[in-house]
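Note that one protein chain of the assembly has been removed; the remaining protein chains are unaltered in position.
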Amino acid sequence: MTIGLNHYLIVAAGLFCMGLFTMMTKRNAIGILLGVELVLNAAAINFVAFDRYLGPGRVDGAINALFIIVLAAAEAAIAVGICINLYKNLATVDVDQATSLQG
Amino acid sequence: MGLIGSAASGDVTMPVDERTGVMNAAASGGWLEAVLFYTVAGMTLVSGLGVCVSRNIVRMAVWLFVALGSVSMMYFLLAANFLGAIQLIVYAGGTLVLLIFGVMLTSKSPWARFDVGKIELLAAAVVSGVLLGCLGAVITATRWHGVEGMVPGSSVADIGRRLLTEYLVPFEVAGVVLMVVMVGAAHLARQEK
Partner (left out) sequence: MAAVGNWAAKALFGGHPVALLFLVVGPLVTAAAALGAALAVKTWRGWGRFLYRHGGKVLLSAVVGTCIAVWLTALLFGWVTTDLVARADDPSRTSWFGAPLTVTELTGSLPMLPGWVAVLLWPLQFAIVRDLIGLGALLGFFNLIPMYTIWWERKVAGRIQSRLGPMRVGGWHGWSQSIADGIKLILKEDLIPAQADGPLFRAAPYFAVIPAALAFLALPFGATYVFRDLDVGLVFVLGVLGIEVVGVIMAGWASNNKWSVYGAMREACQMVSYEIPMGMALLVPVSAVGTLNLVKIGEAQAGGWFDWLAFQNPFIFVAFVCYYIASLASCKRAPFDLPEAESELVAGFHTEYSGLRWSFFFFAEYAAMFVVSGLAVILFLGGWQSPLPSAWGDSWGDGILAQGLKGILFSGPIWFVLKCVFFLYVQLWLRWTLPRIRIDQVLYGCVQVMLPMTMILLLGNALWVWASTSERGSWKVIEQITNWILGLIGATFALGFVVIAAYGFYHRRRLVGNLVQDAMAGA
């Protein structure tokens, strides 16, 4: 069976929803971060799949995916810094306990 | 040649990129391409499921590593070789190691678990399921006019040229962002004296 654009898009959609589920159900702050990484990867797969199927020979999708990778790395660095600070202040990374700003 | 090479295609002639003279092509509908795609897609979805369902944070990170590796393989299948290699270097070998460091610096014991209530799990599952359903419906209902079969893949020279001409501003801004992030992360994670 020929693999078409739909196949890749559905895989990316599945990955996106799994990342969303992870973000919604994990109490560990780093766990939420892992969900974010899944979501970003799903978006990047979409870019590259469109690149290959709708514009053969074009690299715009690949460049966008490149920027996604770079920015995801940057965001993960800062987020891990935040989690470490959370751990230093609360002795836990359980986000359910980070309620001091809750009004 | 692309990583899949002529093994995945039915015929022997391959498109040559005129500018760079390099053969790089996405596979055309051979049986090998289908086998590889389903294997890689299966790995991606199973490892994504592993990330969702694991309750131990270290195991979640390992499943994420498998997911990132599978996504890299998917890039190779889509003939974006450079991107696949960069995904391995930056994401799997860099970002993931950073996340694992974060996990290890913030976990109290290897078996610590944070559990969520059943209602939250159900609600999240419903929301994700509905979103997946909607996305799937939209994707299959749209007529994409996609080009299947043998197509030339992306070449590194092209990416490099575009990064320095069309995408120069985002490229420079990304550089500045990375520098800011480096300083910021070093400051955030500093030792308090």
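Chains here go by letter, A and B, matching the order in which they are written, and residues are numbered from 1 within each.
Going forward, contacts are C-beta pairs under 8 Å (C-beta built on N, C-alpha and C of every residue); 3 or more make two chains touch, one makes a residue touch a chain.
Given the structure is predicted, the values throughout are model-derived calculations rather than measurements.
Trainee: Just to confirm, in the complete assembly, which displayed chains does the hidden chain contact?
Mentor: Even though it is not drawn, that chain still touches B.
Trainee: With the full complex in mind, choose from B:Val46, B:Met104 or B:Val173 the residue touching the hidden chain.
Mentor: The single option touching the absent chain is B:Met104.
Trainee: Please pick, from B:Leu49, B:Val62, B:Val116 or B:Val147, the residue that touches the omitted chain in the full complex.
Mentor: B:Val62
Trainee: Using the definition of touch stated at the top, determine which of B:Ala34, B:Val53, B:Ile139 or B:Val156 touches the missing chain.
Mentor: Of the candidates B:Ala34, B:Val53, B:Ile139 or B:Val156, B:Val156 is in touch with the missing chain.
Trainee: Over the whole complex, note the residues of subunit B touching the chain we left out.
Mentor: Touching the chain left out of view, subunit B contributes residues 1, 3, 5-7, 10-12, 22, 24, 31-32, 56, 58-59, 62, 65, 69, 72, 81-82, 84-89, 92-94, 96-97, 100-101, 104, 110, 155-156.
The working rule: only the chains that are shown with their structure count from here on.
Trainee: With centres defined as the mean C-alpha position, give me the subunit A-subunit B separation in Å.
Mentor: Spacing between the chain centres: roughly 9 Å.
Trainee: Taking the touch rule as given, give the residues of subunit B at its contact with subunit A in the complex, in rising order.
Mentor: Those residues of subunit B that touch subunit A are 26, 29, 33-34, 37, 41, 44-45, 48-49, 51-52, 57, 60-61, 64, 67-68, 71, 74-75, 78-80, 82-83, 86-87, 90-91, 94-95, 98-99, 101-103, 105-108, 114-116, 120-121, 123-125, 127-129, 131-132, 135-136, 139-140, 144-148, 151-155, 158-159, 162-163, 167, 170, 174, 177-178, 181-182, 184-185, 188-189, 192.
Trainee: Name, in rising order, each residue of subunit A that touches subunit B in their complex.
Mentor: The touching residues are 1-11, 13-22, 24-31, 33-35, 37-38, 41, 44-45, 48-49, 51-54, 56-63, 65-67, 69-78, 80-88, 92-94, 96.
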